[in-house]
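Missing here is one protein chain; the remaining ones are kept as they sit in the complex.
Read from first to last, the chains carry the letters A and B; within each, the first residue is number 1.
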Amino acid sequence: MLRNMVDEIAAWFARSFPPQKGLTLWLILMGLIVAYVVIFFGLQLLKPRARKSLIAVVTFLAGLFYALEFFLPTELIDGKETNALTRFLVPMSEFAQIVAVLALGLGIYSLTMIHGKTLLRFRTGWFYSLTFFTFMILMATFGIMVEEPFSREAQINRDIRSILFVGGLQALEGTMFSIIAFYIVSAAYRAFRVRNAEASLLMAAAFIVMLGQVYAGQFLTNWLPTEGALSNLRIETMSDWLLTRINAPAVRAVGFGLGVGLLATALRIWLSLERGSYFDREV
Amino acid sequence: MEHSDPVNSTLTFIICAAILTMIFRSRRGKQPFIRRIPGLNAIDDAVGRATEMGRPMLLQPGLGGIDVITLQALAILAYVARAAARFGNRIIMPVADASFIPVAEEAIRESYNLEGRVESFRAEDIMFLSDRQFAFAAGVAGLINREKVATAFLFGLFFAESLIMAENANQIGAIQVAGTPSTTQIPFLIAACDYVIIGDEFYAATAFLTREPTLVGSLVGQDIGKAVILLICILGVLITTIMGPDNFLMNWFTPLWWKR
Partner (left out) sequence: MLDFISANAGAIQMWVAVACTLGIYSILYKENKIYRFFEHAFIGLAMGWTIRTAWVDVLYPNFYQRIFHEGRWWWILALPLGLMLYLIYSRKYNWMARISIGFLLGLSAGQTFQSFAGLYYKQIVTTFKPIVPQAAEGSMKAVTLSGAINNLIFLAIIICVMTYFFFSFEVKSKVVQKTANTGRWVLMIAFGAIFGSTIMARMALFISRMDFLIKQFGGTFVPWLK
C-alpha cells in the first residue's frame, strides 16, 4: 500500500514538474532563487526557539528517510530486496553529495586564507605557500581542462596531467603510505622497551603472528610434526590460533559495544537530544 | 545487510527504548554511577603540560566529515578546547573534510565562550588541509614538527595514517591521548601514544567528562543494550549445545537475506 502511495506521489511529481528547457527553465530557476531569498529573510525573523525547532525538524526528517528505508518490509523484486523508498536511495545520496561538495569552497577558503596571508605579506615560509598555490592551480587546471580527443593540445594536456597525477600525487601518496613501515618498527621497538605487562603482552602476540606470516618464522618450528598435539606449537598454527580464536571474539565483543555506542550517539543526534558545546550553543 | 528484518527491528527497538528511557530518567534527576575511564583522566594533565611548556596542542578529529563518529570526536575535543581556553593554550585543529569546518568552528568557539574567553578563539587555527588521506597525514606531520606541539589529542575516525601522526608527535616528545572506534588502529595508537581509550570508551567519554545527565543516562542505556546482546550470545551457545544447530534461536537470528 505504501509502495503504491509513494509511486503515485512520484508519478504526480513527474507529471506536474516536467523537465524544462530554454526560457521556461531560466524563469523557473530565477523564480526559485527569488523564493529562496524571500525564505532566507523570512527565516531570519524566527525566534531562537523556533530556529532550534526548525533545525531539529530538518535533522529528524533527513534521518527518517534512511531509517524508514532500512526498517520498512521489503519484497524480492528482480533479485533485489526493495521497499517503497529504495528507489530514492541513489538520488538522495547524490543530493547529499552535491551539498557536501558545494562545501569544498570552505576548504579552499581556509587554505587560501592561511597561505594567501603568508604569501602576500612575505612572511616566513612564503615560498611554501607559493608552492601550494602553484601545484593546486596546475593540477586543477590540467585536471578539469576539456580536450579534443586527437589534437596536439590534448596530448600535451594528458602528458602534463599524467606527470602531475602519476609522477606527483600518486608517488607522494604511495611514499607516505609506505613510510608507515618505518613508524611501525619504531613503535614496536618502543613498545618492547616499555617494561609494562600490557605492552609486553601486545608485542609478544604481535611477534608470534608476524613470524607466522613469514617463511623465516615458519622455518623456526619446521622440525615439529604437522599432526598431533605437538603440531599446535608450530609458529603458523599459533599465529592462526591467535588470529581466529583470540582476536576474532575480542574484536567481535568490541564491535558489539561500538555498535551500541554508535546507535546511542546517532539516536541522540537524530532526535536532537545531544548535549555538548555544538548542540548547547544558542542560535 | 541492506534492510532490516523483524528480529533486527525488534532488537534495535529494544535497545533504542532502553537508551531513551535511561536518558529521560537521568534527566529527571536520578544521576547514575559511571566507572572511571583511565585514559580520560590524563586529558587535564596533558593540557597542563602544554600550559607549562607554552606550546600549542594538536586536536585531531580524524578523517570523518559531518557524521556521527566525528561529531562524537568533536564533543571530546570541545572538552579539551574548553580546558585550553581556561589556561590560555593555543590549539591547532586540522580537519580533513571541508563541510566539517563550520561544525568544528561552532563547537570550539562555544568552548571558548563558556570559559568567557571568546576573544582568544582564533578561527584560522581550525584549518582544512586535504581530504586525501595521505596528503592530510603529510600536512599534519609537518604541522606537528614545525609547531612543536606539546600535546596531541587524536580522537575520531582513523585509518592507516594514524601511526604517521602519532609517531611524529611521539618523536618530538608530545604527550598523546587517543581514542578511536577503528579497532584496527588501536594497537598502533597503544604503541605510539601515552594514553589510549579503547572500544566504546570512545562513546562513553563525553558522559564521563561532562557528567551531563543526558549523556550519562544514554551510557546506562548502552550498557543495557550490550547486556541484552551478551545474554543472547550466551543463551544461543547454550541452546545450540543442548538442541543442536537447528534450533529456534539460531533460526530467529539468521538474517532473512541469508535464508533467501
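By our rule, a contact is a pair of C-beta atoms (placed from the backbone, for glycine too) under 8 Å apart; a residue touches a chain by one contact, two chains touch by 3 or more.
Just so you know, these numbers come straight off a predicted model, no measurement behind them.
Within the set A:M5, A:L120 or A:L201, the residue that contacts the chain not displayed is A:L201.
Annotation: of B:A46, B:L59, B:V95 or B:I190, B:I190 touches the absent chain (contact as defined above). The missing chain lies against chain A, touching residues 17, 19-21, 25, 28-29, 32, 36, 40, 43-44, 51, 54-56, 58-67, 70-71, 92, 94-108, 111, 125, 127-129, 131-141, 143-144, 155-156, 159-160, 162-172, 174-182, 184, 188, 198-199, 201-214, 239, 242-243, 245-260, 262-263, 266-267, 269-270, 283. By the touch rule set out above, chain B reaches the unshown chain at residues 1-2, 4, 8, 12, 32-35, 37, 65-68, 71, 99, 101-103, 105-106, 129-132, 134-136, 138-139, 141-142, 145-146, 168, 183-184, 186-188, 190-191, 198-201, 204, 207-208, 216, 219-220, 222-223, 226-227, 229-230, 232-234, 236-237, 239-241, 244-246, 249-250, 253-255, 258.
In this text, only the chains that are shown with their structure count from here on.
Remark: chain A and chain B have CA centroids separated by 16 Å (rounded to whole angstrom).
Chain A contributes residues 69-72, 74, 76, 81, 83, 99-100, 103-108, 110-111, 113-114, 169, 172-173, 176-177, 179-180, 183-184, 186-188, 190-191, 198-199, 202-203, 206, 251, 254-258, 260-269, 271, 273-278, 280-281 to its touches with chain B in the complex. Of all residues in chain B, those touching chain A in their complex are 2-4, 9, 12, 15-16, 19-20, 23, 65-66, 68-69, 71-72, 74-75, 78, 81-82, 97-99, 101-103, 106-111, 113-114, 124, 126-129, 131-135, 137-138, 160-161, 163-164, 166-167, 170, 181, 183, 187-188, 190-192, 198-200, 202-204, 206, 210, 212, 214-215, 218-219, 221-222, 225-226, 229-230, 257, 260.
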